[in-house]
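A single structure is presented below for examination.
And then subunit A:
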Amino acid sequence: MIIATAIALLVVMVLALVRALLGPTIHDRILAVNVFGTKTVLLISVICFISGRPEFLDIALVYALINFVSIIGVLKYFEYQGRDEREGMQ
Partner candidate 1 sequence: MLTHLPILQVILPLVAAPSCMILQRSRLSWLFTVLVSLAAFVVSALLLQQVMAEGVIRYSLGGWDAPWGIEYRIDALNAWVLFIVTAVSTAVIAAARTSIEAELGASRQTVFYTLYLLCFAGLLGIVATGDVFNVFVFLEISSLSTYALIAMGRDRRALWSAFQYLVLGTIGATFILIGIGFLYMMTGTLNMLDLAERLPAVESSTAVLAAFAFILVGICLKLALFPLHLWLPNAYSNAPSIVTAFLAATATKVALYLLVRFTVTVFGIDFSLSALPLQSLFILLGLAGVFVGSAVAIYQSNIKRMLAYSSVAQIGYMIIGIGISTVVGLQATLLHLFNHALMKAALFLALAGVAYRIGGCSLEQIRGLGRSMPWTMGAIAIGGASLVGMPLTAGFISKWYLIAASIDSGFWPLALLIVAGSLLSAVYVWRLVEAGYLREPQSGQLAAEPGEAPLGLLIPTWILVLANLYFGVETSLPVSVTEMAATYLLGGAP
Partner candidate 2 sequence: MLLSALYNYWVVILLMMTGLYMVIAQGNLIKKVIGLNIFQTSVFIFYISVGKVAGGSAPILSQLTTVYSNPLPHVLILTAIVVGIATTALALALILRIRQAYGSVEEQDILAGDGQC
């Protein structure tokens, strides 16, 4: 059953990647990265269980942490860029 979940995760990652590549607006890409990040966290946890070494779950935790911080960084940059463009237009 875990293997089925792993395959499902891979499918979702492929779809998220397609959205990241296609994404007309920038926010679609950020959303795709966010989905991709949480899926990677799950994929790592599932890999740990498939390979029978569950003590490597710290890596999944680091993933979640890094994913959150990079999303906040991207959005912070974007808020900065958005305001700047509006000021640029004045």
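Worth a mention:
Methods note: a residue touches a chain if its C-beta (ideal position, glycine included) is under 8 Å from a C-beta of that chain, and two chains touch if they have at least 3 such contacts; residues count from 1.
Selection criteria: all candidates are chains of the complex that A comes from, given by their letters.
All values derive from a computational prediction rather than experimental measurement.
Here subunit A is shown alone, and of the candidates 1 or 2 it touches 2 within this complex. Note for the complex: subunit A touches candidate 2 at residues 51-53, 55-56.
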